[in-house]
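Apart from one protein chain that is not included, each protein chain of the complex appears where it belongs.
Residue numbering begins at 1 within each chain, and the chains themselves are lettered A and B in the order written.
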Amino acid sequence: MAGSCLKGRFLSVFDYKTEKYIVAKNKKVGVLYRVIQLSIIGYIIGWVFVSKKGYQETDEAIQSSVITKLKGVSVTNTSESGLLVWGPEDYVIPPQGEAVLFVVTNFLETPNQKLGYCAESPKVLDGHCRVDRDCDKGKMVVAGNGIMSGRCLRKDESSNGTCEIYGWCPIERKFKPQGPLLTNAENFTIYIKNFIQFPKFKFSKSNVLETTDDSYLKKCRYDEELHPYCPIFRLGDITQRARYNFQDMSTFGGSIGIMISWNCDLDKGYSHCHPQYYFTRLDISVSNTTIATGFNFRHTRYFKNATGESYRSLFKVYGVRFNIMVHGKAGMFSIIPTAINVASGLALMGAGAFFCDMVLLYLMKKGNSYRERKFEDCRSKKSTSEDNSVEDKKAAMEQENLTF
Amino acid sequence: MAGSCLKGRFLSVFDYKTEKYIVAKNKKVGVLYRVIQLSIIGYIIGWVFVSKKGYQETDEAIQSSVITKLKGVSVTNTSESGLLVWGPEDYVIPPQGEAVLFVVTNFLETPNQKLGYCAESPKVLDGHCRVDRDCDKGKMVVAGNGIMSGRCLRKDESSNGTCEIYGWCPIERKFKPQGPLLTNAENFTIYIKNFIQFPKFKFSKSNVLETTDDSYLKKCRYDEELHPYCPIFRLGDITQRARYNFQDMSTFGGSIGIMISWNCDLDKGYSHCHPQYYFTRLDISVSNTTIATGFNFRHTRYFKNATGESYRSLFKVYGVRFNIMVHGKAGMFSIIPTAINVASGLALMGAGAFFCDMVLLYLMKKGNSYRERKFEDCRSKKSTSEDNSVEDKKAAMEQENLTF
Partner (left out) sequence: MAGSCLKGRFLSVFDYKTEKYIVAKNKKVGVLYRVIQLSIIGYIIGWVFVSKKGYQETDEAIQSSVITKLKGVSVTNTSESGLLVWGPEDYVIPPQGEAVLFVVTNFLETPNQKLGYCAESPKVLDGHCRVDRDCDKGKMVVAGNGIMSGRCLRKDESSNGTCEIYGWCPIERKFKPQGPLLTNAENFTIYIKNFIQFPKFKFSKSNVLETTDDSYLKKCRYDEELHPYCPIFRLGDITQRARYNFQDMSTFGGSIGIMISWNCDLDKGYSHCHPQYYFTRLDISVSNTTIATGFNFRHTRYFKNATGESYRSLFKVYGVRFNIMVHGKAGMFSIIPTAINVASGLALMGAGAFFCDMVLLYLMKKGNSYRERKFEDCRSKKSTSEDNSVEDKKAAMEQENLTF
């Protein structure tokens, strides 16, 4: 049998070699194998390619530029500050339209502070004293407002007092906000201009409608259906979409995350890449057990009087901090992920075949006989092939017998 | 034949099992298979490994810190503000050298605004009125500058007017910029210091030359060839490289994106990781049909007079907003992507073999005979193997006959 093989030995590089298969007429394993094959094909096509777009290379390193602009005006009337009109130049901090911005909704002004001596605030634990010795001269009050002068100020001999300090006096008074002062802040509008770029695919887009109609951005309001490219929002709508009441946040302040999400399938083209807006409150956790709610900070305005002496107004401002975060993912067909995913499917089919082999050889009744056929023992072959010359002769003989 | 096989049945775990192949001396399919093999090898080596560096693990989560500093001085002369000298402390907003910064090129000052009563600007649509009833007392003017006092101010009985408001008066006048006021802003220089880090690979680098020559950064200008590590740019050069004229942008303002791109092959070492600079205008779209061009905002300076009364200067500033965006990708050899890509090539070769099998078995003339050889029918084998004992005897007999 192998004798004639030897003659045609020269295996040219262009001979096609294909694996030899044993056909096991075992319907159970056959069905099992087909089921495995179909599952893998279904997974690759349905899940990997259709659902997860595994044929695409993705870019999540989005480059983004955000410009914001607020509109609206409000009036406050307090004993310290009098009747004040607030425009965006006052209530937006910083005023230059950044992606992280703060809108004042409540404030406490401490006007006409001058450097001098006064009593430390009783709120500061480290400033409490009974006698002058408790106030080390020249020592800073921890978490306080100035440097101790060495005197303990008390109402009378028997009571506790606070250390006298050198600092900006008068000290800011205790303030427990009762309600927002800029009551109509929820009617302010914010215009969020976002320009994005996916460097890997050299794709860029803006969230503002490309139109020549000058008045469009003056009149429109964002609407997912009607005006998806009019990025102008009412502040009250934003907090509402984050499921909080603006009035609740405006007293003690708060923090709102505005996420702009660009999920772009660049295979479908420029017009299939839209921004989506999500709003979440950032200073309250799901369990509502955090103490880190609210948001406030202090800033100052410095003045000089006619004699050149400095004085200042200290503002403690409460308000809503908006943090615009841009998240994006662009996908585009690429041969490498496609090849990898197809290849993973093929390799898994190999694993499926291996599994079916195991079932066939070790779990089926006739496994033993399949095992014999599948694994052609070389030693036995070898022993036969050692006898090749003999066998060949014999085969030749037999053929001679038959032909003769 | 199989009889002697049975004896040496015990398949030790260290027996090597290798697939049995059928050699089909079909040059067409052979060539086809070689072509497929070479294509896959070429794709894996040429495209995946050499071109796309598929043997590398990549990190695109770059950590970046940007510090900017501007230099230059300009003079303006306007009727409202007089002769003014502008240094970086004035024209850069905010002054502390952030990655997003604004350079004033044009401005309108409304000095000496005080809280009081005056007519709303005719630009504000909601402030127009015919009679006093149009101006609800205490109502805010939408997109206006204050709160209505209830009076409608008209030149004469027959004409339309605007509501009187309580706000910062005088109201900012209508202003259509004719040209930039800081005319030499294009000669300002910006120094952009960028420090980056790829946390995954613990790699960090800066875009500033490491030198001990103190004067280097005072004299150099960025040049891709000569001074790639001197990140000092003339503003006019930046807009020019973004293909816009600085003078065009400086009247109404604009927005420029400065992208620093770090494309690092860490296998080649520290010195093969260079920053590259790209400049794009962000406020104009490709189609030029957007209304969102230009950039301006308002800020204020507050003063108090001798009696403690507040007044302020309102600045409407136009200018160029620079947004420095850092993008980076670092790659370093890793066994996992290498294994995945090699494996995908191997699995695709399996698919190639399957395809060639299909061609061989179903498209070639002699496909039927190949099919027979490839798929050894187990049932027929089985029937023979059932006769094994008989055949074995016979074979033994025949051998005896021959040896005797």
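Everything that follows uses one rule, which is that a residue touches a chain if its C-beta (ideal position, glycine included) is under 8 Å from a C-beta of that chain, and two chains touch if they have at least 3 such contacts.
These numbers were taken from a predicted model, which means no experiment stands behind them.
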Using the document's definition of touch, tell me which of B:Val85, B:Val131 or B:Leu226 contacts the absent chain. B:Val85
Contact with the hidden chain (one of A:Ser65, A:Asn341 or A:Ser369): A:Asn341
Touch with the omitted chain, as defined above, among B:Lys27, B:Lys71, B:Arg130 or B:Arg221: B:Lys71
On chain A, what residues meet the omitted chain? 1-2, 4-8, 11, 17, 19-27, 29-34, 43, 47-48, 52, 54, 60-62, 93-94, 100, 102, 115, 140-141, 143-147, 166-168, 255, 257, 259, 261, 280, 282-283, 285, 287, 289-292, 295, 297-300, 302-304, 306, 308, 314, 321, 323, 325, 327, 329, 340-341, 343-348, 350-351, 353, 356-357, 360, 370, 373-379, 381-382, 385, 398-399, 402
Interface with the unshown chain - residue positions in chain B: 8, 11-25, 60-61, 63-65, 67, 69, 71-75, 83-85, 87-90, 94-99, 112, 184, 187, 193, 195, 197, 199, 204, 206, 208, 210-214, 216-217, 301, 303, 305-306, 335-336, 339-340, 342-344, 346-347, 350, 369-370, 372-373, 375-377, 379-380, 383-384, 387, 390, 393-394
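The rule we apply is simple: only the chains that are shown with their structure count from here on.
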Between the Cα centroids of chain A and chain B the separation in whole angstrom comes to 15
